[in-house]
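Report on the following structure.
Complex shown without one protein chain; remaining protein chains in place.
Up next, chain A:
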Amino acid sequence: MLIFTLRRLNLFIFTMLVLTLLSFSLSFLFPGDPVINLSGQLNSTEQQLAVINQSYRMQDNIIWQYFAYIQHIIQGDFGLSMSSQSPVIDEIMILLPATIELSLVALLIAMFTGIPLGFIAAIKHNKTSDNIILSVAMFGYSIPVFWLGLLAILFFSIGLGWLPSAGRISLLFEIEMVTGIQFFDILMSNSPDKWQAFQDATAHIILPACVVALAPATIFVRLARASMIEVLETSYIRAVKAKGLSFQQIIFRHALRNALIKIIRHVGLQFANLVTIAMVTEVIFSWPGIGRWLIESIYQRDYTAIQSGLLVLSCFIFIVHILTDFIYAALNPLARGNKHGS
């Protein structure tokens, strides 16, 4: 496990290097002056500009510039947002939890609907219910997410009026931001109508989270189905069948655990996909998250925001990736050995 941890740490450091290198080189690729792209100081005087130049070591060669950039990042200084002229890190700290909240809820929904459906399909392999689940999964995988979001708003918010169509919580509730994750904040606050606020926040998250969850859920269906079929064909399942265990015992005690382990490994890989979908969904549901902010910063040519948004979001995804790797390795001793960079 120690070697495994060291390997992952090594991979993590390498990844951070490549990601910072990528975001550093973006400041040269974007139109305009690299220093201004890095710092976001649009309206600075000559003296201020000289100070900024000094702090990013622009007079030295490019390697020192890169180190100066890394130093700034480690100190949490991502520069100022070009459109609002406030520090990017503050904006990200407000927006990122909203995205984390949405994507985690969506991930949970996707796992709790997708995996059981996949198992059912595998148990009924090559029968009608298997085919129905597979074809529904195919459609879910193919629907463009923005269209699905619009249809959901039209049907559930405008047509039936069940759920709100935009935002995180009704403006009537005043919740102090502590962690940024809305549900924790509500539970920690001592407002008298805590439970109404909680219900309201839940009603707001259901629709966007379900829209985000659909495509990953269909992928989980396929993964779960494939791994269950594989497990059911192994000889130890045949052995317990020969022992005369009942169907429930075979599935729940033997097959389920071994099939689940294989799926956990893919959760991390699916997360990048899920965040992509969440970005578009945020735009449609006016969810105040980092995806919507990034897309808006393209319209406003806010290069500092794009650069740091890319860095933060991909770091976040990579951390989730590594975490699931750890969980997988902790659950499955076979995965701890061998294989470089896979």
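Going forward, a residue touches a chain if its C-beta (ideal position, glycine included) is under 8 Å from a C-beta of that chain, and two chains touch if they have at least 3 such contacts; residues count from 1.
Here is the rule we go by: contacts and distances are computed from a predicted model.
Engineer: Hey, which one's the missing chain according to UniProt: "Cobalamin-dependent protein", "Formate dehydrogenase", "Nitrite reductase [NAD(P)H] small subunit (EC)" or "ABC transporter permease subunit"?
Structural biologist: "ABC transporter permease subunit"
Engineer: Which of these, A:L26, A:L163 or A:A197, touches the one chain of the complex that we don't see?
Structural biologist: A:L26
Engineer: For a quick check of understanding: of A:F4, A:Y66 or A:Y141, which residue touches the chain that isn't displayed?
Structural biologist: Missing-chain contact among the listed residues: A:Y141.
Engineer: At which residues does chain A meet the chain that is not included here?
Structural biologist: Interface residues of chain A facing the absent chain: 11, 14-15, 18-19, 26, 29-30, 138-139, 141-147, 150-151, 154, 158, 272-273, 275-276, 279-280, 283, 294-295, 298-299, 301, 303, 306, 310, 313-314, 317-318, 321, 340-342.
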